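Missing here is one protein chain; the remaining ones are kept as they sit in the complex.
For chain A:
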Amino acid sequence: MAVGLEELLDTGGFVPHGVCLLWRPDILMLHVASDVLIGLSYFSIPVALIYFVMRRRDVAFGWMALLFALFIIACGTTHFLSVWTLWTPDYVLEGLVKLLTAFASLATAAALWWLMPRLLALPSPRELEASNRALELEVATRREMEARYSGFFNNLGEALFIVQVLPDGDFAYEAINPALARIGGLDPEQLRDRRVRDAVKPELADLVIPRYTACRDSGKTIDYEETLDMPAGQRVFHTMLVPVKDAAGRVVQILGSGRDVTERKRLQEEVIQTSKLATLGTLAAGMAHEMSQPLNVIRLWTENTLARLHDNLLEPARAEKALKLVIEQTERMGKLIDHVRMFGRRDGGGMRTFHPADCVQSAVELVRHQYRHEDIEIVEKGWAAQLAVSGRPLELEQVILNLFSNARDAIIALRAAGGAAGRIMVAVGDDPDGYSVVIQVTDDGGGIDPAVLPQIFDPFFTTKEVGKGSGLGLSIGYGIIDGMGGRIEARNVDLEGGGRGVRFTITLPSQPVSSVDREFSHA
């Protein structure tokens, strides 16, 4: 049934709604007043809503508010139409507006239910307030921490710096602390974000960039001592670089700290110097004593000879004896001087890598014959030495020879005191850790009095008779082993056969053998 709009809006045939109310003025007034009030209020609500949505641009689901506004305007309109139809029977128009309202209500209601879970998920103002408060607290804590750390950074006497590793691998200063600025005469603001090469003097850059590179490439904390030219003069720093990595493990930042150890270094050097002087003092005193002995013999014999010569009482045999004695004594002094020369030679050139077993072998060869005559047997064992060491082979040989001769002296002394002795055991082997070679020389000569054990490495310490011992052997040996980065220790040992003796243990750090040195190692 097709109906035209004209027809639809045609009011003919209907009676106004007021008829139903019998045109009673009181009832009419009640309806008119209520509907107008409701309509006005309804119309005002969307205005408020839209105003709210406009002002609060961040309102979630703003379109919902618009839908709401439409729905309410529609509702309001129906109320105004109710007033209108009291006098004018436009019921079709009213019906159409109601239909519109129905759609708007339906849409709003549906949307509301559809949105419900999402609306529930929206934080309530109270929740928001609580989380706001938590956030504020967090911000405050962070500020305080930052203040504390920046206090650390700014007030610490240690030089601190942050180096950025740029994508191209180069380095730029991110920040330096006032201590570093002060020591280095640098301006933190000028340094910021500038490449290290542009930020500092070329000489300084040449010194620090290799270190930063090492830290960047190894990804490990490194620390080292460096001497830098600062405006305040040359300073020695103990510097530490700590890499900071990103999630992919790439070093993106280097945290650096430098402690000025100039003063400590100076004190240290002073102590070394003092102890050197002390050693020199002992050396001088010892030398004076040791040299005075043969000189004394020489003087006495020559004076003696001279006195007899003056009195014409010198027989040729006596003269010959005296002169031979003098020659012997000069030889004794020569040996002493050789020993002392070893002291001075200690850090001369000629270091190379070699196999210590070869030195031990040639030391054994050198004395085996002579010792056999004295009924002293050298027993070799454990030649499992593959590793090489760095130093001077002849010096190491000398150290081992001195250990042999000490062992021999001890054996002979023990025999003189009625004991049985006569074995020197020597062993060379790689330490199982693979980083060092161990040489052991053990004798059955009765051992060392524990009271003097701590002194045996002192220069001129000897328990031997005058002319027999200089007390220099072990102290020179100690110096040589120390110079090779190794150590030498002595302790008394009880031997399997019931005897007792001393075991000297030399531990030397192993070195990779270069091909050139390998050729020489059997020289």
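In this text, a residue touches a chain if its C-beta (ideal position, glycine included) is under 8 Å from a C-beta of that chain, and two chains touch if they have at least 3 such contacts; residues count from 1.
The rule is short, and it goes like this: contacts and distances are computed from a predicted model.
Comparing "Response regulator", "ABC transporter ATP-binding protein", "Pyruvate dehydrogenase" or "Superfamily II DNA helicase" against the UniProt entry of the hidden chain yields the protein name "Response regulator". The chain not shown here is touched by just one of A:S105, A:Q164 or A:Q293, and that residue is A:Q293. Contact with the undisplayed chain is limited, among A:D168, A:E315, A:E465 or A:E496, to A:E465. Although one chain is not displayed, chain A still touches it through residues 285, 288-290, 292-293, 295-301, 303-304, 307-308, 325, 329, 465-467.
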